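Yeah, one chain of the complex is gone here, protein chain that is, but the others are all in their spots.
Here is subunit A:
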């Protein structure tokens, strides 16, 4: 437009100069003719220049219009999902605005305004949608974070150098560090027990192959307590490449305890129903064998027995009596007894149990009870039944420490002092009595079977192998739990009693 103005100024100036020349009498005619020619030339030049400028302007307007139309179409295509492109295009085709160029400049301007408005509306609508989606994403994120943190399973996301990129509270708790201190740290330096199961290798495998790992058993010592986890990994992809790996530590401690109890109780239930029947039937012939053998020993002459015969009959008698002890224990296990619950302190029960151990050499064992100071140790129980449990466990511990004493002595080692320590403390809703001995320990391969009926490490006749099964049954009747842990130096039996409810009893 600027150059157009210039043309008009030049043309205007030329017209003024030429008119002045034509009107002035002093100007000679020849000069007037030359002036007219020049004036015409200037006019022609100006006309041509204006026309050219107009053509360029029109071209610019058209190309601008085309660009705008194209950008609008593209925009519509881009911000519309691929599934809708076709329908959008159809709408566009129907729009005369886009298929036909306007005839006038004003028409163009109208088009521009309309296109801009449409674009503005589209942007506004899009913006609104994005804001809405953003809010939803934010909310989802908060929800996920809450879930992440509420999980009792430990979770962390690591990069290929095992550095923690994200973690949840449970992970921090198990790792025994503050959450913020763990970010960027090597996961396997902090989560207890991960080195033993070579967690690095599992994470690397997931990075390389994209395959998740699951069900790896992990025992960890967290603070004072032993926890059991199931360890697993899961790949996190970006652009079809594993960029992070999620490490998952599922806490299965309770599950394991409950499972063990369930297996034990189902064993016991099956045995219970079988036993009552079998034991009764066995008792009959057994009393016949034992009774006849007694007669034969007492009245050997009536039976024409010599000394050797009497000896053998005595052996038969011993065997029959031993079989009866097993039967009696079995019946004890299967019989449903009425339990007389009272709320009472567990410590005197333990003391009384300690006085009721009749194992040779028991006096030489150092015995202590350590109740947690200032904490109630009341439990709801049938005291004679619970005494039975403690007597059993303490007697086992005694045999174990005495055996170790004998072994050390035989090996010429000195300095072994047999010891049984009983700690009583409160843990959550349980009163826990831990019977700890420094005896022989229970080998790891035997540990799963110690509560099984008939499992015994002693020689025939020294025990029926039912003691701990009976204990387990009694503890179940008290809604309590019994479990054991052992290493080379110590064996611990945990007897857990639920804290009596307020107003109970």
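The rule is simple: a contact is a pair of C-beta atoms (placed from the backbone, for glycine too) under 8 Å apart; a residue touches a chain by one contact, two chains touch by 3 or more; residues count from 1.
Methods note: contacts and distances are computed from a predicted model.
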Choosing from "Beta sliding clamp", "Iron(III) transport system permease protein", "Electron transfer flavoprotein alpha subunit apoprotein" or "Response regulatory domain-containing protein", the absent chain's UniProt record names it "Response regulatory domain-containing protein"
Quick one: say which of A:13, A:150 or A:325 touches the chain that got left out.
-> A:325
Touch criterion as defined above, residue of A:220, A:290, A:344 or A:438 at the omitted chain | A:290
In terms of residues, what is the contact footprint of the unshown chain on subunit A?
-> 280, 283-292, 294-295, 299, 302, 317, 320-321, 323-325, 327-328, 338, 356
